[in-house]
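Only one protein chain is missing; all other protein chains are in place.
Each chain gets a letter, A and B, in the order it is written, and its residues are counted from 1.
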Amino acid sequence: MSTKLIEAIGLARHYRLGTRVLRALDGVDLAIGRAETLGLVGESGSGKSTLGRTLVGLQPPSRGSVRFDGMDTKGATGAVLRQLRRRRQLVFQDPSGALNPRMTIGATLTEHLRVQGWERAAVRARVPQVLAAAGLSAAHAPRYPHELSGGQRQRAVIARAISTDPDFLVADEPVSALDVSTRAQIINLLRSLQRDRGLGMLFISHDLSVVAHMCSRVAVMYLGRIVELAPREALFAAPLHPYTVALLSAVPLPDPVRERSRNRIILRGEPPDPADPPPGCRFHPRCRLASAICTRVDPPLRWFGPHHAAACHHAGEQAAASAAGGPVRINAGRPAEEGGAGQMR
Amino acid sequence: MTALLEVRDLRVAFGAAAAVDGVSFTVAPGETLGLVGESGCGKSTTALALMRLLHGAVTGGSAHFDGRDLLALDRPAMRGVRGAEIAMIFQDPGTALHPLIRVGEQVTEAIRAHQAVSAAVARARALDLFRQVGIATPELRLRAYPHQLSGGMCQRVMIAAAIACSPRLLLADEPTTALDVTVQAQILELLQTISRATGMAVILITHDLGVVAGMADRVAVMYAGRIVEMAPTAALFAAPAHPYTRGLLGAVPRLDQGWDDELPIIPGSVATAIAASGCRFAPRCPRADRSCRATPPLAPVAEGHLAACWHSG
Partner (left out) sequence: MSDILLEEIPLPAPAGRSHVLRRFVRHRLAVLGVVLIALLGIGAAGAPWLAPHDPDEIAISERYAPPFTAGRVLGADDLGRDVFSRLLYAGRISLAVGVAAMLVTLIVGFAIGAFAAYYGGWIDTLLMRLTDVMLCFPSVFLLLFVAAFVTPGLGSIALMIGLTCWMEIARIVHAQILALKSADFIAAAELAGAPAWRIVLRQILPNTLAPILVAATLNTANAILLESYISFLGYGIQPPQASWGNMLTNAQSDFQVDAWLAFFPGLAITLAVASFNFIGDALRDALDPRLRDA
């Protein structure tokens, strides 16, 4: 399967908290294609950052495996490991924390490349190139992070991430810490990089509007699981999981007319403690569709149509409703097909 | 309608740097005013100045609240106003609550600071408030410590303490920024319900244009310590007059449109491009010319719609 760039198979990551076990990731199956950007949305504690960090190899999975370009990443050593490091990179949420305050931007880039075995001369030539690619200039190289603005710092972090010509990038909330006007600049930069370099990307965000602008496919996470996975048109037009529906309805629109005429679904309660998830479907205490079965049986991720999967006992009804012209469409998209439910491979 | 709060030419300076540079606005009783801007624009500083929490950094202006100038009140009088008539909630409810005191106690304390009631009455009132702000099992939650509650729950406690004395004005400084979207929706709905039910005016400080679009009656947009545009919410979003407002609105990715379009951007950043004199936005403005070297006044462009730009007429 050469179309898959990176694949998570039954990925789990557990943390021990005293006597309890926090299942930050609890069985995630996911594949991202070459030059594809997959959006990953979810609230704090959903495990989306853990998934991103596990995919780039910053943390080992507790169970399951990560396959990159057809090979198992576990136990890779020597040249293979170096290749894996070169090809998978991470852009962090907070650019201030992601750059060493005592190193100039140039030194940070140089160190990053030298560690990966680049020759001094090659590094010298490379640094101005990647700074330019990230929208900075060679004049930024001798600057310390505190001398740059937030947006410039995030550009420097992006420059470091693309300096080794990776083919897979995890962007973990790359614009959440930035101001509105800077945010647009960084979104445009990431989009142009993804377009020009054919980068595969996992774009993690809690902001669905940003995801809509960055990603062709979107996965929704809730308490360590993927609860819905669909092309963005289908997800936004005909969401199947009630959590996705609520999430979409909670996003404020910068438009007073639409914002005030919307029919809001306001979720009850708070996201539960990930170390103590409810039995059955993890979403059921907050779900307006919850029925008896939801409190007992944990629904698996099922396929409704070739591209749209959801983990909900009632997703079939939802799919039927939307096929019949159901909820308001935000944007014309691929209609979700009814039935055809099959287990995830 | 007479204004509940009338701020005139407020100035705040930290050392030589002007953080708030001549800000004037009014808030009518029951009105929600959105104060929007990017970090460092002076929106939070404005709120802190009104609460007199800046200890001498205020260098000029007046803020008449119900006939009294907040900036000129003596300390005991200000203590009487703070918390009782004007309340404030903050961005990070986790740090705004005392970590070692049960939340119920913190709310009763807020009540008893301003009302001569017995502890039992105050506790009953706190219980009532907890119900009002939608805290499930309030009897149990009264006895909880802040770290035992989620962020959304802490913000509800903050709101309960803030509305304990039925204030007439609430300053809400980024009340939902630290919260998840679904919880944000809950808190915003709660604020709206309370303000409608009690006629409490709200100054909602936020960087999120989506939040003001749903909540505010009027919006003031701040840039580098000055208000650059102020208008009724519908008018502001339908016909933004200041290039900065236009830029901001354009730069926000929207869930409902333009997914594949390049986002229009405002070049530069607040931190690195502020003009020392004249229009502060000029270095980033597509329409800047020689006239922008003089400071543009906040002038009417339509009924109730003010903008500080030479080119917005």
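Structure notes:
In the analysis below, a residue touches a chain if its C-beta (ideal position, glycine included) is under 8 Å from a C-beta of that chain, and two chains touch if they have at least 3 such contacts.
These numbers come from a predicted model, not from an experiment.
When the missing chain is restored to the complex, the residue among A:82, A:197 or A:258 that touches it is A:82. In the complete complex, the residue from A:45, A:151 or A:200 that touches the missing chain is A:151.
Although one chain is not drawn, the whole complex shows that of A:13, A:48, A:126 or A:160 it is A:160 that touches it.
Screening A:126, A:140, A:183 or A:206 for touch with the missing chain picks out A:140.
Although one chain is hidden here, its contacts on chain A can still be listed: residues 53, 56-58, 81-82, 85, 89-90, 92-94, 97-103, 108, 111-112, 115-116, 133-137, 139-140, 142-144, 146-149, 151-152, 160, 185, 188-189, 191-192.
Rule of thumb we're sticking to: only the chains that are shown with their structure count from here on.
Interface residues of chain B, counted against chain A in their complex, comprise 38-39, 136, 150, 152-153, 180-186, 188-189, 207-211, 213-214, 233-234, 237, 247-260, 262-266, 269-272. Considering their complex, residues 43-44, 149-152, 179-185, 187-188, 191, 206-210, 212-213, 232, 236, 246-260, 264, 266-267, 269-271, 330-331 of chain A touch chain B.
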